[in-house]
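Below: one structure, written as structure tokens.
Of the protein chains in this complex, one is absent; all others appear in place.
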Amino acid sequence: MANETPVSIKVNGKEEQRDVEPRLLLAHFLREDLGLTGTHIGCDTTQCGACTVLIDGKSVKACTVFAVQADGSEVTTIEGVGAEGELHPVQEGFWEEHGLQCGYCTPGMIMSGIHLLNENKNPSEQEIREGISGNFCRCTGYQHIVNAIQYAAKKG
Amino acid sequence: MAVVTPKMIGERIKRREDPRLIQGLGTYVDDIKLPGMLHLAFKRSDIAHGIIKSIDVSEAQSMPGVELVITGAELKEFLPPMPIGTPFPSPDHYSVAVDRVRYQGEPVAVVVAADRYLARDAADAIVVDYEVLPAVIDPEVAMQGQPALVHEAFENNLAVPYVPGGTGFDAEAGTVDNSAVDKAFAEADFTLSQRMMNQRLAPTAMEARGVVAHYEPGKDTLTIWSSTQNPHILKTFVAALTGIPDNQVRAIAPEVGGGFGCKINIYGEDYVAAALSKQLGKPLKWIEDRSEAFQATIHGRGILAYVDICGKNDGKVTGLKIKLIADIGAYNMILTAAIPTLTMLMLNGTYDIPAIRAELTEVFTNKMPTDAYRGAGRPEGTYFVERAMDMVARHLGMDPAEVKRKNFIKADQFPFATQMGAVYDSGDYEKTLDLALKNANWEGLKAERDRAKSEGRLVGLGVSFYVEVCGLGPSASLPTGGWEYSSVTVERSGKVTATTGSSPHGQGNETTFSQMLADQFGIPMSDVTILHGDTGVVKQGIGTFGSRSQAVGGTVLMKAGDKVKDKMARFAAAMLNPNEETDASEMVFQDGTIYFRDAPGNSVTFADVAAYAYVPVPLPEGLDPGLSEQAFWEPSNNTYPYGCHISMIEIDRDTGEPKLLKLIAVDDCGTVVNPLIVEGQIHGGLAQGIGQAMIEEVVYDDDGQLITGSFMDYAMPRATDFPRFELDKTVTPTPVNPLGAKGVGEAGTLGSTPCIVNAAVDALSEFGVTHIDMMLRPEKLWRIINQGGKS
Partner (left out) sequence: MEVSGDHKFEAPRTAVWAALLDPAALKASMPGCEKFEEVGTNSYDLTIRIGIAAIKGTYTGNVQVVEPVENESYRLVVSGTGKPGRVQGDAKLMLSDEGEGTRVTYTGEVKAQGAISRLGSRLLGGAARLMIGQFMKAMEEQVARREEAQDAKEKGA
């Protein structure tokens, strides 16, 4: 491909080096180049939050970041959060409280939930609702997602 | 039949689907990568209506990485028009427009390229020259044949010119006798009339559509992965259109990121991917962008009603006339024309209304076609009837709950043949109403509202009652067949593998169906695997829509399970008592063992019986080896779940902004297998109904340009838009299936819209307003507040 730029991004603790087109979105870089398909894409205008990942600890919509912009940073995706047997409390909350149905928004929602709890260990229901208002879910009506994050907050 | 004490059914079991999904390990269609796979992109019409004068693909064709550029006219040579699933006359609808475009976003050409970025670049490089025709936008103008015809052969743009229904309609003779309806209106104490719009909506599954088609020339086989609610119908239709025999086509619905009705339809993009994969002999992928989804995935609702309701001053409603005009868009999709007929069917609501006249007209316009969207016709009917009942209460100064009670079909009237021709299976509406009023503290809420109003706040209460038609249905009610399919296999190890034709996309069938089989066989849920969504694995099926998974899919699963269980009981009996004639129906399956009812101390393990069935030495008399059975089943009737929703909203006097303060729902979906999942389904339905009532609307401008073409302009409900929902249930099992389950997937979308609009009208009653069309845009409410009731 013409006009490629080298990037070096630490993804889920592993250093990844690739040559990418400058217009390649981070979301596509994660999905296509690294095969990390847990990061989903639900829109093309940065509203839905399905592609939310953490860049240097902050929740970011990976469809609004070019891979080249993430050069030199640390990215955490849903694949880097926790595995079966050692789930992250937010993942556990989603399972316990039926915080998902089709599962498409779930990885992004979990990443937003993690970021929210990193910033605020004991959020009120309203703070949780505001904290995830950048993430759309069409299935759940959000109530069980709120419960899931409350579960995780309680677990600490 | 052997007896088992239920243990799992009715329990709040967390889902077995979740571990993969919360770790990002689910495989959705865009996660599928095949060697040598190419990517599709569609050039779509920028205009709503016009004749294609020329298409210049030269630049696109010459771009590096582009394999093929093909226009609708070229595709037509080997791809016939798309089939539909309704019996109404329909214009030819090609996957890609041939010579004329009829809605903005209709495909006009296709690019196949090495990656999706290149494919999109090339599609953007195609230049189409149109002769622009006037856009047909307003359905009531369209019905006059103005300002143009969408299809030359459909006079006055009438897709379905006239369908009558109700009292005095003789379906066989096709005649209508108006005398009873006329008499009801002539003798009434009052008549109220209202035009009501049930606006267009975008279904908006979070995963947009997508397809991967892989034709293998050596075998003449096609495997097609698509984000669909019904892979078996996809297989049948794709086979028919591509000419590949249906026993050479395998359709797979991988993990599906939501459907809500919009993934029932088989779309042009599916057919094009299949046909071009066959032509090129290469795997192809197409993934829909969100902006494409707004333009080119079916819309929901879009039905206008003229409602006249009459009655007596004691609150008894004696007559109802409803004229329905459905703005169906540019073409018939798979179920398009049938959806408004469901609105008609349900126009009784939960009431015994002595005389009803319903009339339906369906109109072509230059918009994306409508089709099934969660609720599919029933929310519209519920909305019209419940708004009208609320107007009656307001007119008479009665409590709206009491007007409902007065007109309810009574518990002893079931099964009830409605004036609209449905047979409601079972119900006790008053019980549900009473529980809802109690849970809401209705009298207390009214006092709270009155107090708020006396302080100058605009607070209102709404109550609605719905009934829907679910568990579709006998085959007479569905052109694709109204049955479902399942198979159950007890493996050699004693683990159980079941297949189901109900293809879920978030409903949690793997969990509920495992619960059922665990109970049926007396084994742990973890020993059960449910397979679905792959026509190569699940031999037959219809699919997931019309809230039918549990009522129809669950029942047939149980039927297949029973067959295996019968045989297994006979193997077990032979092991326990090899020398005697035994009655297999006396066998009990419990805790992984099987024993005679009278001799629980003497048992064989489930796993040992399974092993024996596959190496049956000696082979019991009258038995063949193996433990695998299948079943087809269809219900004798639909089911009719119902419920009561109550809401409280407050409207900001200065800005007109509405805020939902409370939503109390009591739903009756019959037997509940997993309350956690049922609550999730109701929450989701409520969110979509509240979204419709308050913020969602698909808008086209006068030129047919889609104004709400992205999440910047189409208001998707967010977590902050909702209060905590307060749910409860009554349980009135249906007699039409042995489970007693009625279905719940769509319930929340029915009660919520009238409940909220009723509350908004109540909040603004001091301005003399009697009706507000959805959605409740603050500007609209502000005008009512500031202009004295003229919305």
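The letters A and B name the chains in turn, as written, and every chain counts its residues from 1.
Note that in this section a residue touches a chain if its C-beta (ideal position, glycine included) is under 8 Å from a C-beta of that chain, and two chains touch if they have at least 3 such contacts.
All figures in this text were calculated on a predicted structure; none of them were measured in a lab.
Q: Tell me the shown chains the invisible chain touches, ordered by label.
A: So, taking every chain into account, the missing one touches B.
Q: Could you tell which one of B:I47, B:I84, B:A239 or B:M525 touches the chain left off the display?
A: The missing chain is touched by B:I47.
Q: Touch as defined at the start, partner being the missing chain; which of B:E216, B:D562 or B:D703 qualifies?
A: Reading the full complex, the residue touching the unseen chain is B:D703.
Q: One chain isn't shown here. Among B:F185, B:F294 or B:W483, which residue touches it?
A: Of the candidates B:F185, B:F294 or B:W483, B:F294 is in touch with the missing chain.
Q: Touching the hidden chain in the complete assembly: which of B:A186, B:A447, B:L623 or B:M712 does that?
A: B:M712
Q: Any idea which of B:Q104, B:T167, B:N332 or B:T361 touches the chain not displayed?
A: Of all options in B:Q104, B:T167, B:N332 or B:T361, contact with the hidden chain holds for B:Q104.
Q: For review purposes, identify every residue of chain B that touches the missing chain, sorted by number.
A: Where chain B meets the chain not shown: residues 46-47, 104, 124-125, 127, 129, 291, 294-295, 703, 705-707, 709-710, 712-713.
Methods note: only the chains that are shown with their structure count from here on.
Q: Going by the contact rule at the top, pick out the chain A residues touching chain B in the complex.
A: For this pair, the touching residues of chain A are 21, 23-24, 31, 36-45, 47-48, 50, 77-79, 81-84, 87, 91, 94-96, 98, 100-107, 110, 125-126, 128-130, 132-133, 135-146.
Q: In their shared complex, at which residues does chain B touch chain A?
A: These residues of chain B touch chain A: 14-15, 17-19, 21-28, 30-31, 117, 204-208, 255-260, 289-291, 505-508, 676-677, 679-680, 683-688, 710-712, 716, 718-720, 722, 724-725, 748.
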